[in-house]
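With one protein chain removed, the remaining protein chains of the complex are shown where they sit.
So that you can tell them apart, the chains are marked A and B in the order they are listed, and the count of residues begins at 1 in each.
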Amino acid sequence: MLELLKQLCLLNGVSGDEGEVRAFLRAQAEPYADSIRTDALGNLIVFKQGAKATGNRLLLAAHMDEVGLIITHVTDEGFLKFGFVGGVDRRIAIGKPVVLGSDRVPGIISLKAIHLTDKAELKKVPKTDSLYIDIGAGSREEALKKVPLGTYGSFVSQPEEFGDGFFKARAIDDRIGCAIMLELLKEELPLDVTFAFTAQEEVGTRGAFGAAFSVTPQVALVLETTTAADLPGVDSHRRVCAPGKGPVISYMDGSTIYDRGLFEDLRRLAEDNGIPWQTKEYIAGGNDARTIQRTKQGVRVAAMSAATRYLHAPSSVASVADFKNMQELTRLFLLDQARQAN
Amino acid sequence: MSLSILELISKLTAVHGPSGDERAIRELIAELAKPFADEITSDVMGNLVVHKKGSGPKIMFAAHMDSIGLIVTHIEKEGFLRVGKLGGISPKDVLNTRVRFKNGVRGVLVAEEKTEDKVKLEDCYIDIGARDEEQARTLVQVGDTAVYDTAVYNTAVAEVNGRVISPYLDGRIACAVLLKAMEQVTARENDLYFVFTVQEEVGTRGAKTAAWTIDPDYAIAVDVTDVDDTPGAARYGTCKLGCGAGIKVMDHSVICHPEVVDALERCARDKGIAVQRDILRAGGTDAGPIHVSRTGVRTGGISIPCRYVHTPAEIADLNDCAACVELAVAFARSQMTAI
Partner (left out) sequence: MNYEETLARLCAIGAPSGFERPMAQAAAELLRPVMDEVKIDKMGSVVAVRRCGKENAPRLLLDAHLDEIGFIITGHEEGFLRFAPLGGVDPRMLPDRELTILTQPPITGVVACMPPHVLSDEERDKSLPIQELFIDAGLSQEQAKARIPVGTPAVYRAGCAPLGEHKLCGKALDDRACLAVLIDAAQQLLGEKLDVDLYILGSVQEEVHGTGAITAAYGIVPDLCVAVDVTHGSSPDAPKDETFPLGGGPTVGLGPNCTKWMGERFCAKAEELSIPYSVEVMPGHSGTNGWDLQITREGVATAVLSVPLRYMHTPLETIHRDDLTAAARLLAAFVKDLGKEVPTYA
């Protein structure tokens, strides 16, 4: 699965521009799908039958999109102004290379030299609207020819193993969810499962609205990533979770109070099968579950995540062991759901 | 000699020798070094050079004998003394400290009553208890220098496990280390120069001329280094008290030559000497001017970890000092390639 994850983390798919990722997922999923479709927002929805014919009962969801940027206008000298798509802390964008559009035109977001910066400026970070991308163009015309307004841009980072059992890449959020779902699609399932690879999660869980409405499941498990702040200088009650301590099973975050029963199911499955697990020790963040839960008459939702450092930044760090355990725990969840279904 | 390090520190810190006014300390060190020297000279700047002759490559050890201090700039009508600084004096570190002039006159450094939180030295003055300017002038003159008049303590009953609290470990403890080292280095090939430099605290000035004159193949600056082991430490240093001699990797004035760093680490390994790596972010040493002398000198440093540097009460660990002595001796004896 790690090789698959590496491939997924090399694809560009900023919210609203998920085409490349969707095409890859579709090609991979098609041979195993009983039905497969794309909808108006760009969600990829795949249905596979299992040993028990439970229909739409269970939905698994992971989002295809990542945070990035979009070109808003071009200066006379050929520099590109942009806005961030999704929640990006501009401090991690400074000094980073980006690629623009499907041609992957290389660009850089940089600042004037430190020598031209006074002490007061050095302590502050320039606002997003004063940042710019340099693609080496000499004029506005030259720039627009390569990068029309509205072109999307992604950050650049090589997906690779790192340190002692860690993995570093861009867009671990949420290609790990997509990777786990793809691997499950290839297996014999204990019950029918709908796999929703959603679009535009990062700009407000937008794809999930239509996906949940059209599937109308009873139970949904969201496979995600969540912020780990296990860094020196962070108080222990703000560290949230840590890579390497196992999949994160959430009971609550900033947008959803998870179904207690499902939380207990996951916890029990982990403990009974010797899978390490942890929970989020800080209330913050949100994911597609918030939208799925409040669809039609409501859906029981649970979330399982990989604890990831430096989310929404080009070089995110997570644990390889956590990925494997997350995959295993999801399998056990499917078996358990099959048992519970009548 | 066989004075212990603690005894040496007590003797050395009791003598007057702020930057530019080092005569008394130079005379004391010359006297202490005499039994172990082949030749003792001093130069125009006032550096003291102790030469132990050898046929091998030239190794220069440098420790500065000057201390920081204060210099009288103006005498008020009421007999108060305005002062300037010799070296890095931070007013907040020295307020209400007793000071002592060369002729023995004592006083205390205070800030004007109405001073706000950020105290500048020009808002301070020394009070020697004089009744008026006339009386003051019978005791001190403009241009006279003063140093901290605080005592030396050993924190343990026996020297073996103790830490020493003392003014001017910055400078003098390194001198003590060199004096012990020169006592212990007997048979060797290297041509050794133990240099007690002047005016380090005002810009490592003495070292520049000493290095140019000697033109060594290798140099080791011996000095204190900042530590990172006290509450709220600003993370400017990497050493801790009690963890051994510091092998300098870099300070604000030098990136040490890897050959010398490796040689020191080899000596430590071979002789089982406790060492730690020293990177000092804020603060330079004599290694600065030495390493760029002429066509360059392969330079490193042996550092004594020290807390509260430049305050009236600095603290160092006597075991760390002993390790520094051992390391200096080992390096002095080691086989280095001549250039």
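Please note the rule applied: a contact is a pair of C-beta atoms (placed from the backbone, for glycine too) under 8 Å apart; a residue touches a chain by one contact, two chains touch by 3 or more.
Nothing here was measured: the structure is a model prediction, and the numbers come from that model.
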Worksheet, complete the sentence: Given A:Leu2, A:Ala53, A:Leu149 or A:Leu231, the residue that touches the chain left out of view is A:Leu231
Worksheet, complete the sentence: Of A:Tyr132, A:Phe195, A:Phe209 or A:Trp277, the residue that touches the missing chain is A:Tyr132
Practice prompt. Determine which one of B:Gly84, B:Gly129 or B:Gly296 touches the chain that has been left out.
Written response: B:Gly296
Discussion item. Contact with the hidden chain only, please: which chain B residues?
Written reply: 228, 234-236, 238, 249-250, 253-255, 257-258, 261, 276-277, 279, 281, 288, 291-292, 294-296, 298, 339
Worksheet item: Taking the full complex into account, what residues of chain A touch the chain not shown?
Response: 75, 77, 79, 87, 89, 91-92, 94-97, 106-108, 110-117, 122-126, 130, 132, 134-138, 142, 157, 160, 162-166, 168, 227, 229-234, 238, 240, 282, 284-285, 309-311, 313-315, 317
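The criterion applied here is as follows: only the chains that are shown with their structure count from here on.
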Worksheet item: Between chain A and chain B, what is the gap in Å from one C-alpha centre to the other?
Response: 58
